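Structure record follows, encoded as structure tokens.
Every protein chain except one is present and positioned as in the full complex.
The block that comes next holds chain A.
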Amino acid sequence: MGTTASQLPKEMLSEYQELTFLTKQEILLAHKRFMELLAKEDRSSRSTRVPMDKILTMPELKSNPFRKRICNVFSTSELKDGSLTFEDFLDLLSAFSDSATLEIKSHYAFRIFDFDDDGTLDSGDLENLVNCLTGETDDTRLTPEEMRQLISNILEESDIDKDGTVNLSEFQHVISRSPDFVSSFKIVL
């Protein structure tokens, strides 16, 4: 606010420390990286949004098949265009940080995987998810038969209440038994 464009005021810094899982250094690094994405004249205002295209050029996200979903989930934009403010960006990094809890991580993972934002993972979401995992092009995709078998297997394993979809608590139930998840659901600058 009062300070120079590329500096974070101290009180903001401590507030961010309170509200996220990030350390001081991580926040400062995040700030630096975020400012690099912004044009010079935009750097003064805190609520400037960086469009999704620009965010996706970051090497940490560039190779991630879920990059667009990640931006959409963490964006607070009214337009639903996936643009991020600095605070959204911090939210993102906090959820993906080393010290975030399993609860937080699984929650956001669920929202990322929930492609149609309807609160459950149905077979359409699962198909999208598997396509993201195996690669988007036609020759890398699974055959429809394989896909059908896979989705029925997934639902059979995780759909505890047998309603044909995976809801948040079922998802967290699965995730909580996979200790790998915390170590792999991570994006560190």
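Note that a contact is a pair of C-beta atoms (placed from the backbone, for glycine too) under 8 Å apart; a residue touches a chain by one contact, two chains touch by 3 or more; residues count from 1.
As a working rule, contacts and distances are computed from a predicted model.
Engineer: Given the options "Vacuolar protein sorting-associated protein 35", "Membrane magnesium transporter", "Maspardin" or "Transmembrane channel-like protein", say which is the protein name UniProt records for the missing chain.
Structural biologist: Of the names offered in "Vacuolar protein sorting-associated protein 35", "Membrane magnesium transporter", "Maspardin" or "Transmembrane channel-like protein", the one UniProt assigns to the missing chain is "Transmembrane channel-like protein".
Engineer: Using the definition of touch stated at the top, determine which of A:Glu36, A:Asp53, A:Asp81 or A:Asp116 touches the missing chain.
Structural biologist: Counting the whole complex, the residue in contact with the absent chain is A:Asp116.
Engineer: Touching the absent chain: which residues on chain A qualify?
Structural biologist: Interface with the chain not displayed, on the chain A side: 18-21, 23, 59-60, 62-66, 74, 76, 87-88, 90-91, 94-96, 98-99, 101, 103-104, 107-109, 113, 116-120, 122, 126, 129-130, 132-135, 140, 142, 146, 149-150, 153-155, 157-158, 160-165, 167, 169, 171-181, 183-188.
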